[in-house]
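After the structure tokens below, expect a handful of questions from me.
Removed from the display is one protein chain of the complex; every other protein chain stays in position.
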């Protein structure tokens, strides 16, 4: 929430700087207008509140009237939002508001496609920390809007023990035990494993979640047999859309997919403005 | 430069928050290590300095030794950077540094592909303001590294008169005249036009640059004949890679392409860490 | 970590403001000195790194040489730290550094006393969110140094479902299910209960942790019998030091005690400065 | 005033971070409620405005209706404030608002007890700079509410010459003269003395205020005879509550007591919330 | 726009700090009053919006009613603004609001005098970057209000190639070519020249603007003959008011004058306050 305010401020500062010299000199301060944000391709909407805050940051008197909600599937040419108020604000805020809305809706749209592939399966798709720096909270929100779930928000709200941590501690057992003692009892502990031997150790150590990293289908199946419900199981590592169903059928609990955030493109929108 | 510092700070805060609870508790503060950032696909490198500053922000004593330079074409599996120093810093900074480097290199890589298509033509590809909010300076830098040029940085360093500005002023002539008087003599004035009549008016008004927005080839050719070198000419509007050569052959000065930033994906890299 | 920097900056700004007018005018900028921070009563030390950063913020050239470590039990009259460098810095930073060190050591000292009472029992003492606003990360650190454990750091890294949440959702079952779906799989879910019926519901809902809030010993024992190891159990509510052993004997997993932070007083220290 | 805003922001950031994950997911944004803040022990109230600003920072539409005023003596079980508005805001802001209110009221309550001891004597109790870092303005306000007076706010609004300053300048006379010339004529000069000889020197130098530091009753009486009304006299140094009356009878002008801030504990309050 | 907010905040912080101790203790919070800002000498008004924002920052409920507009010539003794609302706000904000208004109006007044000298000539007076640090946007605004024009806002929105740049690049031709390629096509390129040879090189290189720096009238005339309308011409270098007409008659396009900002004094105003 607060990080989002800083990002909006940063975005407006970098675009406007000492002033929108075209608008400030050509549009009278009291000129009123109305704008419509329109989808130029089918999309899943995400980011309405950010777009609203962009305009409100510039001018608290602006009216921002959504005609749809985050999570809605929007048809091409549909109007998403009506914005009315000072013409200077509409013109100055247009690009920044659209840049936010297009990227977040781009993520939600792509996530929705992935989620629908496994809709019939009992599996969760989750994001990663491979988000755009500065956008963590927003992109994780768009992922939820798209229908997937969030992995930890950052390095502070979940323990994920990787090979370097294990090596430095002298083994999975001691790493899990040390972490358990050091962190809040409300935080779970996940161990990243790359072979069946590590899976066994993580299980013995009482890990809450076991990540199977870059394992093939044979390994995943063997790991599932070994774990037998005693820990949550996450599969990770360059997962492609065409592998989702097969992975879902292994019975693992969740698939973590960096592409949900790092490979989403903006969807196309435009804002049409008319003076009163 | 200063916006970049704020973005780095925001990125580290959102990822680390009150602390990297895995690393802080499992790795000893004096444990040293070394890391190698490796390309996992062919790419054009951009963002080394940001990656360096991410690690230095966490720990000024870290050594960051680039083995390549921004703009270099890197082969898959090549090592890009060696980072040595405190193991905690390497582990805590890894993801944020990679997130910056992968996105900026993704832009540079895509831009390079576009630029190579028209390498034999006398035309400039330029970016737009369709950048990731908060990333303006960085993404425009990656565009230059890729080989394209920058349009204005923001609303403050160039006048771009659009239809709403024109309508509000009562015509192109008065809009250009008003703007010319109001802004620094070092700032040029560009007019966005959607038909030949507007092109003529912009020309008569003495616009420095005329943008042909969403015109077809016939219109572009007619506009070029009319302008005849008396203003720079920019073509804009959903330009696809397969149109670049044909557009270049019309003789216009530049093509502005939002996709260079809003549709670039991250390229793949990893960081391999070993303890001393 | 970053919140701590803001707090140190705030602390120096509020004390120094536009300048230490006594020191700036009476002490020459090149005058050197040395200072010793001395315990004036027995204490458990916590906060060395903060004290160091206070002086370093004022002057990076200051030498800060600890003679003990956080967590050490310090005897009255023992020297804790030697600080050498510019006399102006020593005098200007003295009070702020001591204010941090005395309060954090005060917490660690009190926590250690509580912990020792139950040293022979298999129970964890944990803190709460009843910390001094602005000091959360520091005070939770002092609690760990004292030997107790941390509950969640804030509202973001653990789910704690209270009566208002339950009422708003229509019951414990739906509240737990809704939360489980919405948050990262690395975050556990705790339910606050005030009677045995709620304990049963929390258990049925699959809560990871069950808090017994303001229950008497009879209720606690009955709850333990019901839960039978299927969830972690936390007891909460105005726990006094003289109740610790009896509560430990009930077999609950942890006792959360607000007094560890909200009722700790500063321990006494002084800083003795001599000019070179 | 501005420092207070930064502290409130810091407090909300550290508690809420990327979001109150329990409330955000379990309580609907449009759910309304009302809350009552209740004293759980007798106390002197301080900090209403801070509590109000905590809720208003989260949501400007919240209604905050005090039923008492700062400085009032509140009975156990009395309601202090009614807060109504969005349920999410009530739940998310509860702990931070209480943490501020409980600590500030704790100080006011303790100060009031000290002040009442000497109510019949013509003496002022004053605080010190031994305040919680980040809380200077707030804690000094609570001291005034409790009935004591403030010493200087920081290092910038009063000159207090200590032994190190004296040594560095070559004596009390030159130190006072140097300071008098350097600082605004609206700022008084106080000299810390540890024996009668220093008292005489401070008097001769024209100090506005003389502090008798850690002197016994004999010394204090002798100093008073020497000073004979030619300077204000402050007594300082580990003053206990049971010494207040005897010290007041010496006729000194004020007693400065660090314990008023560094040894105050929070008083107990709770907030009871009901949904509409 | 955003820099201005930071400056207002800085200004209020430095004046008020932890509190206006006279007003806070002597004026009741609910006391209302009205104030009139009055010109004490003839002046050109600039800065109304800043004065308004100073009062609104302290108290959003204040009423700020201008009786004149920026750019108006105000007679001595005329009332400029009426401000009504809380008496504390009026007293606390008075000096900061006046300090802004007096300095900006001082600049506008001086600029207006310069502009009127050449009112009959076809020449533009422009400012420089010799502005008060922190005040760039405000002072450049006051210059426009006075009737002169702005040179570039900063180092980012115009290229000005000086002797050091030329030397480092190996000549004017390569410097202009390199800059042209590197910056946005909306940014013009100016070359600073000190003799006719450099003027010729700048012309050959295609500079958009040529600055004649510290040249005498003979040189300026020769340069004008050489340039013959192929570039804009700016004359610079310690220009005095009594030289304006002669310089205007040379036919150059603009005169840049640092004195417009660095040598303007505040004009005299006062604020008269009466309690309701």
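Here the chain labels run A, B, C, D and E in written order, and each chain numbers its own residues starting at 1.
Here is the rule we go by: contacts are C-beta pairs under 8 Å (C-beta built on N, C-alpha and C of every residue); 3 or more make two chains touch, one makes a residue touch a chain.
Quick caveat, the model's predicted, so the values are computed rather than measured.
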Quiz item: Any idea which chains on screen the missing one touches?
Solution: A, B, C, D, E
Exercise. Among E:103, E:144 or E:185, choose the residue that contacts the chain missing from this document, as touch is defined above.
Key: E:103
Quiz prompt | Residues from subunit B at the interface with the omitted partner, ascending | solution = 1-3, 136-137, 153-154, 156
Quiz prompt | Touching residues on subunit C - with respect to the absent chain | solution = 9, 12-13, 16-19
Quiz item: Which residue numbers on subunit D touch the omitted chain?
Solution: 124, 126, 144, 149-153, 156-160, 181-190, 208-209, 232, 234, 253-254
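Just so we're on the same page, only the chains that are shown with their structure count from here on.
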Practice problem: Please work out which of B-D and A-D is bridged by more C-beta pairs in contact, and write that pair. | Solution: A-D
Quiz item: Which chain is most remote from subunit D in terms of Cα centres?
Solution: B
Quiz item: Quick one: subunit A and subunit E, Cα centre-to-centre, how many Å?
Solution: 45
Exercise. Two or more other chains in contact with one residue: find those residues in subunit A.
Key: 3, 13, 16-19, 136-137, 153-154, 156-160, 182-183, 187
Quiz item: Touch graph across the chains, line, ring, star, complete or other?
Solution: complete
